[in-house]
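The structure is given below, and queries will be raised subsequently.
Note that this complex is displayed minus one protein chain, with the remaining chains in position.
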Amino acid sequence: MIGFIQSVLNILLLPGLAFTLIASILLAGIDRVLVARMQRRVGPPVLQPLYDVLKCLGKETIVPRKANEKVFLLAPAVGLISVLVTAMFLPIGNVSAIRTNADMIVILYLLTLASVTLIVGSAASGSPFAGVGLSREMVAMISYELPLVMVMLTVGFVCGNGLATFSLAKIGAYQAANGPLLLNPVLWPAAIALLFVIPCEVGQQPFDIDEAETEICEGVLAEYSGKPLAQFKMMHNVKMYVMSGLFCALFLNIQTGFFLADILIYCVSCVLVTFVSMSVPHAVTARFRVEQVFKFYWTVVTGCAALSLILVWIGL
Amino acid sequence: MAKIPYLGTALTNLFRKPVTIDFPAGEAPKAQPNYRGRIAFDGTKCINCGMCERVCAPSCMTRVAKPLEGGEPGDQEITFTFDMTSCTFCGMCADFCAKKAITLTDDYMMTGTQPEDFLVVGKVIKKAPPKPKFTPEQLAAMKAAAEAKKKAAEAAKAAAEGK
Amino acid sequence: MLFDLDKKINEAIDDAASKSLWLYHINAGSCNGCDIEIVAALTPRYDAERLGCKLTGSPRQADIVLVSGPVTLQSRDRLIRTLAQVPEPYCLVTVGSCPCSGNVFKGSYAVCGPVDKYRHVDVSVAGCTPKPEAIMAGIAQAAAILKEKRKGMHE
Partner (left out) sequence: MENFPILAIMTLFMGAFINSLVGRRSHKARVAVVFTTMAISLLLVVSMVPAVMFRGEIITYWMGGWAPEAGWAYGIGLEVDALSLFFGLIVTIAVMVSGTYSFTYMKRDDSQVNFYTLFLMLAGSVLGLVLSGDLFNIFVMVEIMTFTAVALTAFRNDTEGALEGAFKYLVVGSLGSVSILTGTILIYGCLHTLNLAQIADLAIHTRNPVMVVAFGFLFVGFCTKAFMFPFQPLAADAHAVAPASISMMISGVLTKCGVYGMIRLVYVLFQNIGQTHVQYLVTGMGCLTMFICVTMAFNQHNFKRLLAFHSISQVGYVITAIGLGTAVGLGAGLYHAINHTLFKGLLFLVAGAVQHQTGTLDLDELGGLSKKMPKTTLLFLIGAASISGIPPFNGFASKWMIYQSIFSKAVNTGNIFFLLVCIVALLTSVLTLASFVKVAQSVFFGQCAVLCRDAEECEKGMRIPMWVLAILCVVLGLFPDQFGELFLKPAAGAAMGADVYAAAMLSGKAVTSMPAIYGYIGTWSPIVWIVLLLIVTAGMTIFSVSAPIRKPEALGEGEVEDEHVLPENAKYEPFFSGEESVHSHVTGSDLFWGFKENWKKYFSFWHDWHSGIVNDYELYGVVFLAAALIYCILFI
């Protein structure tokens, strides 16, 4: 029974729901402040994402005439839930809300599900901007899915010592045994590849070709207002937290003895990953064109991922 | 990889003070010298010649003349209203005002919700011109007397030359 | 609801309504003087993001609609249509003197009068290109009005 309560508490509070929501809002806020500071301006208050989401909740929801109303309103809810459930799988130290022995594949599919709900929602909104936006989102998905899978295979293969594992618990145990994987030079290209994948997966500035305000008027979210928009914005924030959490789980899983230190290290490393992978590109480069994103991911990033896969394969 | 542009400056900016002015919290910074902002109208200098109204492109100024209550019958109280929302702040009125009654201050904070917030109103008191000492009839009479005297003088001079 | 939780949530949302202002800019035939001033307000020196401002691409996500330009004949229908597509509660802020009165173009056959004819203007910022600080002051004023509007919605 205690085990049951323990796992329910795990889900509800710590690595689960409450922690995810707070962490994702703070992480998104810190990201915006860092980008602002890099442009030498003061930047919004750290809780700005919370205000954005609350304000959107308060606004009126307009369902356009050409939209398919049920799918239009349901898609954001499914997207948010799928991303929140993904966050359940991420371990802090070695404690994670839900534990299966094939976490990575579930995470991969739930992230795909989140992108698919974004696509189906925008398809249902019946606006031409959304049509173009969803095709760009699909191209982005095709481009980052390949390197993401290769990195997961590499890490799974390294930590499996023999039989490849997809479970984050085993990866955590392996890293606890012989140091976080980031120190292992063979895996540096894989880490770089994952760092490149994160901004495109989340839809952050240089790669947010699906919600490009200037080109296609908020593309995918052109017709969204009010509560569905709040859910999509919240999904964007939680995805940012999930992807940096995934990087920490795969490469930076430092497990000290007691839990509080783990949490602190986890938060600091999440902020660091967000800074390196999302804030710096946002402040430094402009938005990519559609086929540039595709060409960039399938040549440079896949090259890095393949390099480390081959190195690991040869048995280094 | 090609050198990523601005990466160096971006990272060093992190540790430098942001350049943002703390305006909504602090007070607004002063505008540059001789900035053409809100119009200031000095009613005492104005002689109501109307040059500013003629020269104003968006015709943002209206003049209303009303007889002054307390003054003598001929006095006028002219109210100038400058509508800031239709002014282009070109400063033509200030240049052409002979008496330099209109000046453009450097107050640029012109926001408001009602139209009244944008009106600059000035009053000009115009004294009636002094009443002439003689009424027109008296003038006619005086003129007629002057003619008569001149004619009498010429008649006398003609008589004198005749002698 | 239990110990008036929904009242607390509504108060939090009213407060958030004045802290997260998404701007949507409509150029109703302006000479682009005010447009670059609006964008200048987002640059590091003035940084409207401190008030929570962010330029959005679609009117469906707008809280504050900035209109610049004297509503030319061509842009009249488009202005009305776009304003109809913005969800309540939102504020209309006119930037520069053209939208308020048509400035030097007043009375021309191609100018369809001030924006006030089509929808009540909440805040207007005068100046032929108002300075970015003036625009930010206008936005701050609009934020306060937005809070009242949002409170009015759920009373």
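Order as written gives the chain letters A, B and C; numbering starts at 1 within each chain.
FYI, a residue touches a chain if its C-beta (ideal position, glycine included) is under 8 Å from a C-beta of that chain, and two chains touch if they have at least 3 such contacts.
Everything numeric here is computed off the predicted structure, so don't read it as measured data.
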Chains on display which the left-out chain touches in the complete complex: A, C
Which of A:Met138, A:Ala173 or A:Val300 contacts the chain that the document leaves out: A:Met138
Touching the absent chain when the full complex is considered, from A:Ala23, A:Val42 or A:Val85: A:Val85
Among C:Leu21, C:Ala41, C:Leu66 or C:Leu79, residue touching the chain not depicted: C:Leu79
Touch residues of chain A, complete complex, unshown partner: 7-8, 11-12, 16-17, 57-66, 68-71, 73, 77, 80-81, 84-85, 88, 97-98, 100-102, 105-106, 109-110, 112-113, 116, 119-120, 123-129, 131-132, 134-136, 138-139, 141-142, 145-146, 149-150, 153, 156-157, 160, 162-164, 217, 222-223, 226-227, 290-291, 293-295, 298, 309, 313
Touching residues on chain C - with respect to the absent chain: 1, 5-6, 9-10, 13, 26, 58-60, 75, 77-82, 84-85, 87, 153-154
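Convention: only the chains that are shown with their structure count from here on.
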Chain whose Cα mean lies nearest the overall Cα mean: C
Distance between the centres, which are taken as Cα means, of chain B and chain A, whole angstrom: 64
Set of chain A residues in contact with two or more other chains: 36, 39-43
Chain B, residues touching no fewer than two other chains: 18-20
Interfacial residue positions of chain C with respect to chain B in the complex: 44-47, 50-51, 97, 100-104, 106, 122-128, 130-131, 133-134, 136-138, 140-141, 145
Residues of chain B defined as touching chain A within the complex: 4-7, 10-11, 13-14, 16-20
Touch list for chain C against partner chain A, complex: 10, 12-14, 16-17, 19-20, 22, 43-45, 47, 49-50, 52, 55-58, 60-61, 63, 85, 87-89, 150, 153-154
